[in-house]
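One protein chain omitted, others in place.
Up next is chain A:
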Amino acid sequence: MQGQRGAMEPARLFLGILCASAALAASSLHQRPPQPEFLLQEPELELGESPSGSLWPLPRSLRILPRQLQLAPARFQLVHGPGSTAGPGCGLLQDAFRRYYEYIFGYSKWQNQGQRPLPAGTELLQLQVIIGSKDSECDNYPNITSNEACEYLIWYELFSLILLGLETFSQLVYEDDYGTFLINESEITDYPRFAHRGILLDTSRHFLPLKSILTNLDAMAFNKFNVLHWHVVDDHSFPYQSVTFPELSGKGSYSYDHVYTPTDVHLVIDYARLRGIRVIPEFDSPGHTQSWGKGQKDLLTPCFNGEHWSGSYGPVNPILNTTYHFMTDLFKEISGVFPDAYIHLGGDEVDFTCWKSNPDVTEFMKQQGFGIDYAKLESYYIQKILDIVSSANKGYIVWQEVFDKGVKIKPDTIVEVWISSLYTTELSRVTGAGFTTILAAPWYLDYISYGQDWKKYYSIEPLNFPGCEKQKKLVIGGEACLWGEFVDATNLTPRLWPRASAVGERLWSSENVTNIQDAYNRLVKHRCRMLRRGIAAEPLFVGYCDPEYRGR
């Protein structure tokens, strides 16, 4: 993307999106030694100015020059640059242009300003977006790829990165005291440190209305998150409306109002796509499936009390062929509905008590020669599920237990580490075994506490675990998880933002971006910007925004 100044000589406003190899040397502005482990008892930070203004997350390299250019809302345009392989037919970019014009100018009273001629050479007239890729398929879904950063930047995430570049550009524009929009000449090189930057939302423990999900996709884009991990169903309710098995939500949802229809799901996926965000659905099994049982007879294991059925059900019944027929059909549908290359298959917290109580399961264990090792039964189940999903040409992500229990998984399986105790050891083990991994353990944002806990999330270094370089490369990112026990549409947004922003910067910016004071100065401003854009992000500490949140 290039900015072009009006008239006379062109000014340099270069928002570069480059390969890792071509990145400018990081400027010295922000390289301070890493801070020691942060303690909450420390005195509160004093608000100050960051040399990087309000940028969040901080770009890879940044040089803000003193020269200011003005932007006139009536004249400034976001356009396709010369030689770009994308044009006005690219809906994704056209939408993004309109959206970011609104973010940049939409909140002031500029409509009432008179026309004021500007001295030549001081006005920025256009931001030209140039797509260099031959393969400029605007309607593709964002996707992840191999760990070759350069190729991935150019070929696969190019469109997502353009969107992120627009976000950075919009964060550079500011208003002076007279309401003039200004941008400094800047040189920026930017690309993410980690490819997988996710937010987990849980729509089973509480149903989240569509609008709530869409609002948070907006906020994710503002923070350069690129994966919505949609934990769509669980024990409590089954809001996903399946075309193949409509009874699942028909009987398993909280009510008829509490379902996501195929149209809803498609809307979420498309809304995310336009913001460079992938949607990875999670259909967790064999545990966490109580709500599935209501609409699918014989899917769950009947638990026994002595010789009789106790009246309750346990995990999915792994010994019946019908189970696997059902899963084949269900995952065939899911694979079609969700375009992402990955599906999250869960696999966490399987309680063996019910399986142990059931005489048919006991008999099956004997036949299979599993002895009394129920982890083998779980492996048996999981492997069949993995085969089903593989045959639908999807990759899969599983929670760490699947790896811990020694289930045989394909080499390209992504293991998500979530258990907070000893998670660094787990990262060593998982990557030591050659699996790619995603870190969620230190970022369970549903665990709230008093005070500025964003600092705790910010101070996490994902690669700080024993392992060689090759192992570190297997960490492809992380996720901030907002589980739904105590969260619904009433409190979701202020609980998630700006706390998740701390995770966003950790996953995007350089490893050495650890100055908590500088982060605080920028994050306070970033939070006010989110308020202006209609996101009810809660305050970090005492202070104010002008204007305050006006939604509702």
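Simple rule for what comes next: contacts are C-beta pairs under 8 Å (C-beta built on N, C-alpha and C of every residue); 3 or more make two chains touch, one makes a residue touch a chain; residues count from 1.
Convention: contacts and distances are computed from a predicted model.
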item	value
Complex member absent from the view - protein name from UniProt, among "Translation initiation factor eIF2B subunit delta", "Centromere protein I", "Beta-hexosaminidase subunit alpha" or "EARP and GARP complex-interacting protein 1"	"Beta-hexosaminidase subunit alpha"
Sole contact to the chain not displayed, among A:263, A:464, A:490 or A:512	A:490
Contact with the hidden chain (one of A:212, A:261, A:428 or A:510)	A:212
Interface residues of chain A (partner: the chain not displayed)	205-207, 209, 211-212, 215, 236-237, 254-255, 257-258, 446-452, 484-491, 493-495, 531, 536-544, 546-549, 551-552
